[in-house]
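Can you read through this structure? Questions will come right after.
Moving on, here comes chain A:
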Amino acid sequence: MSLGYYFLLPVLFSFLTPYFKKLGSFTLRGSSILLSLVLFLQTVAYVGVKLPQISQFSIKPPLGIAFILDGYSLLFLLIFTFSALVVSFYMYWFFEENSGRDEARFYVFFNMLIAGSIGMILSCDIFNLYIFFEITGICSYTLSAFNKDKLGLESGIKYLIIGSIASIFIVFAIMLIYLQIGTVNLGLIAQRFHLIDPKISVLIVLMLFIGFGAKAELFPMNFWAPDIYQGSISSVNGLFSSVVAKAYLFVFFHLFYLFNLGSKYMLFVMVIGAITFLVSEFTALNQTNVKRLFAYSTLGQLGILFMALSTNSSQTVSGALFHLTSHSISKLLIFLALGILIHKFKSAKIDILGNFKSGFLTIVLAIGFLSILGIPPFSGFVGKILILKGFALSQNYTAIAFILLVSIVEAIYFFRLTAMMLDKKRAKVTVKVGSVNYIILTLLAVLIILFGVYPSLLTHYTDLATNALLHPTNYLNYALGVGL
Partner candidate 1 sequence: MIGLIILFTFLAVIAVALGAILSKDITQSVMLFMGVGLGSVVLFFIFQAPDVALTEAVIGTGLSTAVFLLGIRHTSQEEAES
Partner candidate 2 sequence: MLDFFNNTQTIHMIIIIGSMALFFIGFYGIATQKNLVKVLVSFDIMESALFLFFIGLHYQVGLVAPIVDKNLKTFTSMVDPVPQAMILTTIVIGLAVLALGLSFGIEYYKLTGRNDISKMNELRD
C-alpha cells in the first residue's frame, strides 16, 4: 500500500485505455469503476491507520518529492475517491443512454481529473503540486468542452484562458519562492517563509492567492465559473463542484496555514469569502438555467467555507470541514439527479425541468436542497451550526448575522425550485430512474441523513483534519524527512 498508487494507477489506466476500448465498452466502463473502487478501498484502508503516512519518490523528502497523507488530506481523499466511485457508476448509465460519445477519452480525463486533484492534496512539493494543478486543469478544460458543441467549446476556451492566467501566477510565485528559499519543498518553505523580505513575501502570497483563488472561484475572479458549469455535462458539474473546487480550496488553506499567513491575511480572506457568498446567492435568484443556478450556489457555499476556514479557530474550521463534506455529497446528489432530468428533457431551463413527475427524484432533490440550506436533520445543518457555533465562540456576531441573512436569500431560490417540483398544476412528464442511478442517489441521500442524525461518524475525521490543518507539526516533520 503506497500513496503513490493514487496517481500511478489512474495514469496506468489512462495509458492503457486504448486497449480497454478495444475490448468493448463494458470492459472500459467496468475497469473505470474498478479503478475508482480500488482507490476508494485503499482510502478506506487508510482510515484508522496512524497518520501521517508518507510515500517517497526517488529520495528522502527534503530533497525528493513525497506524498504525505495527514488528517486534513484524508478527509478530502475520502470525499474525492467516493465522488469518483459514484460518478463512475453514474457514467455507466450515461454512456448507455448516450452511445456514440468518445467514451474512452472521457474516462481518461475523468480518472486523471480525480488523480490530479488527489495529487494536489497529497504532494508536499509546491512545484509538483503545480504539475498536478495543470493535470487537473487540462482535464477540466477538456471535460467542460466534452460536448463539442458551441457552448461546450466556449466553456472549454474560457476555462483554459483562466487556467493559463492562474498557472502563470503560480509559476511566478514558485520561482520567487525558489529564488528566495532555494527549495520547493513545502516543509522547508514553511520553515523559512517568515525569513524572506516582507514585500516579496506579500508578492508571493498575492500571486498564490490570485492563482489558486481564481481557480477556487473567489469573488472578483469567478465571473467565468457559471459559464463553465453551464457548458459542461451535469456529472462533470458534480465533479467540478464536489471535487475540483474543493481541491483548490484544500491547497489554498493548506498553504495558508503552512506558511502561517493566518494572522496577517485572515480578515482579507474572510471579507472576500463573505462577498463571494453575498454576490453569488443574490445572483442565483435571477437564474433561469438550472446548471447556472447551482453553479452560483456552489460559489456561495465556497464563500461560506472561505469565511469559516480562514478563522484559525478549531471550532469553526472543524464545522467548515463538516459543511464542506456535506456540501460535496449534496451537490453531487443534486447534479446527478439533475443530469437524469436534463437527459430526459434535453434542456436545462428551470421552467421545463419543473415538469417532471417522479416521487423518488423529488424526495432526493428535496433532501439535497434542505441539506445545503442547513436544515435538520440533514448533514448540512450540523455543518452550519458548527460554523455558527465557532463564530459565536469568537464572538464574531457580524459573521453570524451575515451568514443567516444571506441564507434566507439562498432559501428563496431553493424553495422556489422545491415548490415547482411539488406544484400539481404543471403538465407532468413521468421520469423513470434506472436501477443504477436509483442505488447511487439513494446511497447519497442516506449518507446525507446519516451524517445529519449521527454526525459523530464524520466529526471524528473533521476534528482530525482540523487538528492537522491548524497544527501541521507532524506534517512538517514528515515533509522535512525528520525521523524517516
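A quick word on the picks: all candidates are chains of the complex that A comes from, given by their letters.
One rule holds for everything that comes next: a contact is a pair of C-beta atoms (placed from the backbone, for glycine too) under 8 Å apart; a residue touches a chain by one contact, two chains touch by 3 or more; residues count from 1.
This one's a predicted model, so the numbers in the text were calculated from it and none came from an experiment.
> For chain A in this complex, which listed candidate touches it: 1 or 2?
Selected candidate, touching chain A: 2.
> Where on chain A is candidate 2 touching in the complex?
127, 131, 134, 137-138, 141-142, 145, 148-151, 153-158, 160-161, 163-165, 167-168, 171-172, 174-175, 178-179, 184, 226-227, 230-231, 286-289, 292
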